[in-house]
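A single protein chain has been omitted from the complex, and every remaining protein chain is retained in its original position.
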Amino acid sequence: MVVEKACILRRLLKSCLVQRPACLSTSATMAKSKFEYVRNFETDDSCLRNCYIVVRLDGRNFHKFAEHHTFLKPNDGRALGLMTHSARCVMAELEDVVIAYGQSDEFSFVFKKTSTLFKRRASKLMTHVVSQFSSSYVFYWREFFGDQPLLYPPGFDGRVVLYPSNRNLRDYLSWRQADCIFTNLYNTVFWALVQKGGLTSAVSVVLLKGTLAADKNEILFSEFNVNYNNESAVHRKGTILIWERQEETVKKRTKSPREEKETDATVTRSRRRVQEHHCDIIGEQFWQEHPDILEQDGP
Amino acid sequence: MVVEKACILRRLLKSCLVQRPACLSTSATMAKSKFEYVRNFETDDSCLRNCYIVVRLDGRNFHKFAEHHTFLKPNDGRALGLMTHSARCVMAELEDVVIAYGQSDEFSFVFKKTSTLFKRRASKLMTHVVSQFSSSYVFYWREFFGDQPLLYPPGFDGRVVLYPSNRNLRDYLSWRQADCIFTNLYNTVFWALVQKGGLTSAVSVVLLKGTLAADKNEILFSEFNVNYNNESAVHRKGTILIWERQEETVKKRTKSPREEKETDATVTRSRRRVQEHHCDIIGEQFWQEHPDILEQDGP
Amino acid sequence: MVVEKACILRRLLKSCLVQRPACLSTSATMAKSKFEYVRNFETDDSCLRNCYIVVRLDGRNFHKFAEHHTFLKPNDGRALGLMTHSARCVMAELEDVVIAYGQSDEFSFVFKKTSTLFKRRASKLMTHVVSQFSSSYVFYWREFFGDQPLLYPPGFDGRVVLYPSNRNLRDYLSWRQADCIFTNLYNTVFWALVQKGGLTSAVSVVLLKGTLAADKNEILFSEFNVNYNNESAVHRKGTILIWERQEETVKKRTKSPREEKETDATVTRSRRRVQEHHCDIIGEQFWQEHPDILEQDGP
Partner (left out) sequence: MVVEKACILRRLLKSCLVQRPACLSTSATMAKSKFEYVRNFETDDSCLRNCYIVVRLDGRNFHKFAEHHTFLKPNDGRALGLMTHSARCVMAELEDVVIAYGQSDEFSFVFKKTSTLFKRRASKLMTHVVSQFSSSYVFYWREFFGDQPLLYPPGFDGRVVLYPSNRNLRDYLSWRQADCIFTNLYNTVFWALVQKGGLTSAVSVVLLKGTLAADKNEILFSEFNVNYNNESAVHRKGTILIWERQEETVKKRTKSPREEKETDATVTRSRRRVQEHHCDIIGEQFWQEHPDILEQDGP
């Protein structure tokens, strides 16, 4: 074997000296460099510095997707669980995401103001988020839907929005949670009327037109004996994901310098983990309890 | 049941007349509209008209991904097949893609100049392509890798580039194919030296440094008795996907107006399908044979 | 003097060796570099390659400006002359402008597709055009308005638009000329009704509402004995500026190698100059007569 290798080496080195027509041998390299000018058509889309970068993704045609996969109405716990799990996968890959908020078939990821991930290039940030989310959604389907098969690969689209101040960012998140609150109450009443009240969709739509939150709460309570405030927080408030430090107790085998025999010590270690919340993020309390999520606006 | 429904309706209509403090009932709607200003922070990123829109995606950390999944070197037929199948899924969803070109862990999708899909918004176009590709890659893994499990969801990133003229677009595609030609020849020799020649990676790199295409062909031929031109076209040239009309023969049961009995007629029907090619796209021949891919640049 | 200089030099070189607290001496430099990060907030706005870059400028509040400076209605020859002269100044500064078109208080400048001026940065291109135009307008005012004073410095705003193909660019120029044709005919009739017909502005507006080009021509002819086609082309068609080669006859004093005495020879020399046209640019003729303005779109 050693002999053989030596032969190869010797012959190869010799072949390097062989005279050959340059025109032929360099064609591929030449061709490539001739076309390389097309790279200059790429444009720089890096995000303005010192702004929060929000990537929001939405399920594409998820109304149909939900029907095809017989999602429960108004909320399907399995579907929401899979959305959240996929969002966790995104956060695990991209540590600069300081908070994510999801509801229904959408999820928003907030990158910290000072992030320099992918040189802040908008296209890289949004495609990476959407790609990781999409592949995770399919990959973990079975964990949430068991034997019910995924019929076709789903699609999500994404966008990037910048928010310069803490106020703007909080208002963005409040907007999405207000949308969740609003939509979920509507859907809860609507499906109660249809599923329990036996009304048609069309009639239910007409009935609900123009009703206010108080009306809907009243309908749920008086007609269906449902106290909306007792409904699950994940449905009413959506899902918040943030990084939190947690104390972990780990057993560690140590050997003291003086003694000769090993002992098992219990060590406490702090580790950052993604934690899930389903609370209000419109008011002050959440932000006071987690002061590290937002950066200070400055002087 | 009819009675019950009527009761619900009656009570609901009555409840609509109930007096209630406006301050409470409108809070959710008010809150939402108060935050809605944040939508104005979104920017318009629609692509310049009358240009080809190219979305290129690349596997993220696919060097590692290939190792973890023991892809064959230098080319893994299953992996390339899965890439191509995922690209087909993208084309099936987005009919404005006129040609796609893939090699290694990348794929480029070309939208026609006149496309108005997603109002030509760059973010929508690239995220949709990348999302559909990613979820398809996981969804169809089993079809290509059988029982070998996918260990974790892969990531792809994407970008958008505009090309104003046919010449620019063809040069872009030529650039990618020249890259394929160049890289694949290198990899073929490299892995021959390592796998068949028993050389280490480091030695092989040194040996190949500065060698030209002709050198590499010579090494393959004289050392390993391999005629590179007989290698598979899919590896040497990459994969081209285009829409082509095909005649289909369909049996159709018809009933002539005069006669009373039905007869089986054979009908020829033309249908657009995505076809796969592995030929040269740098020269003129391919474009002459498929004159419909590119639009005329005009007078 | 020489002695004095030597002294300065000697002392200066000595002073460079003086020990001083570094903290004090470097403060200015340090301060500057501490703030320099703000440069990274600038974004790259370079224009897509291989597209025509059009910079169009418009007079700001020129309706009022025209009133304040008693411009003649419907067209003021002096004002149009000054516009054109200012546009020539822009072209003299920026040779990559291949054609300019002006009418009323607007002017469009077309940069060639391959221009790399200011690295194709949109902000540089448009501000330079607008700045040169504005300062020229004030600078040359007296040449066109004589002793009538300029009452205040006028303002112009600008924008950049990209056109990928010759067809698009020609359609852009046709759009501006069609606007000129349309507007000028309207204004000619309107001011005839007011100035010669003695109608009020309000009545004239009502009368002209909904009239077609033929109606307006007819009114001019039958009421005011004006054949619109005999009106000045500069008003009806606007102003086109292009670079043209011209033969110049120059006297040159030469000395033939054989003879000893100098002689005056007449030499013909070709030179690029900006030429003014007032013809149709919507049809083919102009472009056939000046085939060098537009670049070929390529294969």
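As written, the chain order gives the labels A, B and C, with residue 1 at the start of each chain.
Basically, contacts are C-beta pairs under 8 Å (C-beta built on N, C-alpha and C of every residue); 3 or more make two chains touch, one makes a residue touch a chain.
Remember, it's a predicted structure, so these values are computed and weren't measured experimentally.
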{"item": "Among C:Q132, C:T188 or C:T239, residue touching the chain not depicted", "value": "C:Q132"}
{"item": "Absent-chain contact - pick from C:A87, C:A100 or C:L162", "value": "C:L162"}
{"item": "Sites on chain C contacted by the missing partner chain, in the whole complex", "value": "1, 4-5, 8-9, 11-13, 15-16, 18, 20, 24-29, 31-32, 35-39, 41-43, 45, 57, 60, 89, 93, 118, 122-124, 126-128, 130-140, 150, 152-163, 168, 171-172, 174-175, 178-179, 181-182, 185, 193, 197-199, 203, 207, 210-215, 218-219, 222-223, 282"}
{"item": "Residues from chain A at the interface with the omitted partner, ascending", "value": "48-51, 162-168, 297-299"}
{"item": "Positions on chain B contacted by the hidden chain, ascending", "value": "40-41, 43-44, 46, 48-50"}
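Heads up, the rule we're going with is that only the chains that are shown with their structure count from here on.
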{"item": "Length of the line joining the C-alpha centres of chain B and chain C, rounded to whole Å", "value": "46"}
{"item": "Junction residues of chain C, two or more chains touched", "value": "48-50"}
